[in-house]
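Notes follow once the structure below has been shown.
Apart from one protein chain that is not included, each protein chain of the complex appears where it belongs.
Presenting chain A:
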Amino acid sequence: MSISRADIEKVAVLARIKVDGEQVSALEKDLGNILDLVDQLSAADTDSVEPMAHPLDAVQRLRPDVVTETNQRQAFQSIAPATEDGLYLVPKVIE
């Protein structure tokens, strides 16, 4: 199976990864190879196999509903690029 340039560009936008024209050509080949491998896997008969939710054969442990965290805003905000009034500041996002 091959992947089109348009698909690659779309996925790049969704993933917020900037790719230029040359990279798209390289990715077309690399991703195409990966998809070929997936095609080979798809050829296996899996009708009687239940889809796997997780590779470990284990069940999730649940946590009691008790507050265990304390306020560490100062520590977290010391590594943020911009903060004000206790808020993290980000480039304006409004549609």
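The rule is simple: contacts are C-beta pairs under 8 Å (C-beta built on N, C-alpha and C of every residue); 3 or more make two chains touch, one makes a residue touch a chain; residues count from 1.
As a convention for this text, contacts and distances are computed from a predicted model.
The listed options are "Carbohydrate ABC transporter membrane protein 1, CUT1 family", "histidine kinase", "Aspartyl/glutamyl-tRNA(Asn/Gln) amidotransferase subunit B" or "Anaerobic dimethyl sulfoxide reductase chain B", and the UniProt record of the chain not shown names that protein "Aspartyl/glutamyl-tRNA(Asn/Gln) amidotransferase subunit B". Residues 10, 13-14, 16, 51, 53-54, 56, 58-69, 71-73, 76-77, 82, 84-95 of chain A touch the missing chain (whole complex, contact as defined above).
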